[in-house]
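Attaching a single structure in structure tokens format; questions to follow.
With one protein chain held back, the other chains of the complex are shown just where they sit.
The letters A and B name the chains in turn, as written, and every chain counts its residues from 1.
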Amino acid sequence: MIVGKTLREEQGMMPKVFGQYVGILAMLLIAVIIGAVMVTGSWLFGPKKVSSYKNAAYECGVEPVGNARERFPIKFYLVGILFILFDIEVIFLWSWISIFKHATPAFQKFTFFEFITYMSTWIISYLYVIRVGAIDWDETVSLDSSKLTHMSPIQESELEPIGVTN
Amino acid sequence: MNLLVFAVLASAAVLAALGVILSKSAIRSALSLVLNFMLLAILYFTLHSETLGVLQVVVYTGAIMVLFLFVIMLLSTQGNINLTESRDVKKIVGGLAGISLAALIGVQIYLPLASVPAPQFHAPQPIGPSYGAPEPLGLALFTRYGYPFETVSLLLMIGIVGSIMLAKRRVR
Partner (left out) sequence: MKSVWDWILDHQLALAIVKAIVWILPIFVVMPLTIWLERRLLGWMQDRLGPNRVGPFGLLQPVADGAKLFFKEEILPKGIDLLSYILAPAIMLIPPLTIGAVVPFAAPNSPLAILTPVSDINVGVLYVMAMSSIGAYGLVLAGYSGNNKYSLMGGLRASAQLISYELAMGTSIACVAMAVGTLKVSSIVSAQQTSFYGIPNVWIHNWTIFSPFGFLAFVIFLICMVAETNRPPFDLPEAENELVAGYHTEYSSMKFASFYMGEYLGMLVFGTVLASLFLGGYDFLPIDWKMMALHNSGTAPFANFMERITIDFGPVFLLAKAVGLVVFYIWIRATLPRLRYDQLMNLGWKVLLPAATGNLILISAWIVTTTQYGVGAGWGLVFAVFVIAAIVVTLYRRQKKQTSPQFEARTIRMVQLKPHVEEAVDQGSDPTNAEVVPS
């Protein structure tokens, strides 16, 4: 509350050595310091009694089997790369988004159709992604009727009638 | 003061880049690359081009490097793999390819730079408030570079189709 108007006027006269980014730097610095304190804190203060049972990987009381860093489904990779591509598609628009509202009507009209053309490829590729089922996670449980009819003749003969889930 | 900040950031970025090459474990390499990209983003910020810096973080640090980590985990590196081989033809061929690539890049960089007149050291120009802002970028992207911009969307579409084709074994 000490900060008065005079001081704010002073700010305008300050030499601009740094840009606005210095605030971000300061915040990053504080975040890193807090993170470092959190990470090292209990190493400094906590007791250190090492035993092999304590240090075993948590596996609900069972001996861990094998290495945990095994291969995992390619679905995650697919989601990752689709994210990148769709993300970049939107990122190209950000700079335009910032000027569109306050631009001249002629520019707006022109760029709007440019934008629609751009988004049409977005829509096509999105529909392709959905159609192919690239992000359908569990293919066995689905409301899609084609999948249901496809799987029912196989499972009908194998399953018990009661209490069997898929 | 700005020079000091630049020196610290640039040397840290170089160290991170060295870490990418020198570390034995793939995941540490990737982490060094992440650090390098972050420092680059901050360097862009110190040069007052905020848009570039933020986009660097969004695209490279936030998206592409996450995928890199995914891929490294996907390939399942069981511990540290020894990447050095003692005697191999690949080494020589790779070295030659590297040298020729370096020469190619060097020529590409040197020729445009040679035509640039030597920098005259004078007082730094005052920077307008819109410098590094997204607005001029959007203006240029949608008018002057409208055609490449539309082509990019096609390229991204091809990317999406291609990645699905590669990743999915069986397409319905």
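General observations
The rule we apply is simple: a residue touches a chain if its C-beta (ideal position, glycine included) is under 8 Å from a C-beta of that chain, and two chains touch if they have at least 3 such contacts.
Note that the coordinates shown come from a computational prediction; the quantities given were computed from them, not determined experimentally.
Taking the complete complex into account, residues 25, 27-28, 31, 34, 50-51, 54-55, 57-58, 61-63, 65-66, 69-70, 73, 132-134 of chain B touch the chain not shown.
The chain not shown here touches chain A at positions 1-4, 7-8, 10-11, 14, 17-18, 20-32, 34-36, 38-39, 41-43, 45-49, 52, 54-60, 64, 67-70, 72, 75-76, 79-80, 83, 86-87, 90, 93-94, 97-102, 105, 108-109, 112, 115-116, 119, 122, 126, 129-130, 135-138, 140-145, 148-149, 151-152, 156, 159, 161-166.
To be clear about the criterion, only the chains that are shown with their structure count from here on.
For the pair chain A and chain B, the distance between mean C-alpha positions equals 20 Å.
Partner chain B is touched in their complex by these residues of chain A: 17-21, 24-25, 67, 69-72, 74, 76-78, 80-89, 91-92, 94-100, 107, 110-111, 114, 117-118, 121-122, 124-125, 128-129, 132-134. Only residues 1-2, 5, 42, 45-46, 48, 50-51, 53, 55, 58-59, 63-64, 66-67, 70-71, 73-74, 76-78, 133-135, 137-139, 141-143, 146, 149-150, 152-154, 156-157, 159-161, 163-164, 167-168, 171-172 of chain B touch chain A when the two sit together in their complex.
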